[in-house]
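Submitted below is the structure of interest, expressed as structure tokens.
The other protein chains are all here in position, but one chain of the complex has been omitted.
This part shows chain A:
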């Protein structure tokens, strides 16, 4: 692997930047791997990287039906935070934030993690008491989160209109270590780092079946490029998880919904932080290119259309125009959708399954980008050891049977 550094950039500039090599190979699939990961999103690529790095398992393939990072990883609004209510979730997301903080060095790729703060707005009494409860719970878990008054909100993020709106801002919860990262760089960085440790990333190859032996255990995957043998298969297919798991005869506690986002024309730096409002449903941050990145809601119905309806985005823009009136004159450049897989309790599943050798990482719904390194790290552990890491042990499939839901849905009614 060619190492990236300021010196290398300078040295290769002298040669007109002609000596850079591709960042990963494009190999033909081998007949057999120790582990096959289905889905080259951030999560699947991170799992492959940590399998190689932490567990010495390098005979690994990541199989992707499209191009790597073309799923939700490349479509999301990149908000990273860890101020979740329950102990289990706080531990999981905080594990990820700690990895984000050193990720660019670890994988020698600038993922542009920017801890510019994530500010969640309160518009009514219910928001206020719920956020304060989160602040206290987070403190007990060693996760930073603080309550700001309306005036402090305005001071921290001056473009916000706090008063002359239908639901005035009465305060907010701020996680200063939260922020954003560059979505494509996360996929590319993990791909390059995994590839350099021997992982084969096989794009344009769809998994069409999961082959099981007489004992029921996994034997490998059928793909559009032939059968690939593997005793361990980890599914990390986001919105398509139900479809892939059905290939092994499993029904999942998941529904897939379109979720949309949009960006404005690029402008000079005008918005210093990430702002989220669940009550009027809007979230916004400014990318380093200058675009305002705006997240809309999910459609009401399950779908794989990867589009989403116009009235959903219009609703979000109404809220944005109230929150930041000067953005009314911004033109929107693009909008798009991804397909997110949602669990009943809005917490993910990172676990073994009833099928020996089959593992699943799914249910991240509208909010799994923030967990990418942490999720990949504990999923790799689960696959390598055939047992969960302490951090993902509560995030089983069986929790729905046994009544141990991790009900972040009821805790926050949070999107993303």
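By our rule, a contact is a pair of C-beta atoms (placed from the backbone, for glycine too) under 8 Å apart; a residue touches a chain by one contact, two chains touch by 3 or more; residues count from 1.
Convention: contacts and distances are computed from a predicted model.
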| item | value |
| --- | --- |
| Chain not displayed: protein name in its UniProt record ("2-oxoacid:acceptor oxidoreductase subunit alpha", "Succinate dehydrogenase, cytochrome subunit", "Sarcosine oxidase subunit delta" or "Nucleoside-binding protein") | "Sarcosine oxidase subunit delta" |
| Options A:300, A:333 or A:410, residue touching the unrepresented chain | A:300 |
| Selected from A:236, A:256, A:335 or A:375 as touching the chain missing from the view | A:256 |
| Absent chain, residues of chain A that touch it | 240, 242-243, 251-256, 300-305, 307, 309-311, 344, 400-403 |
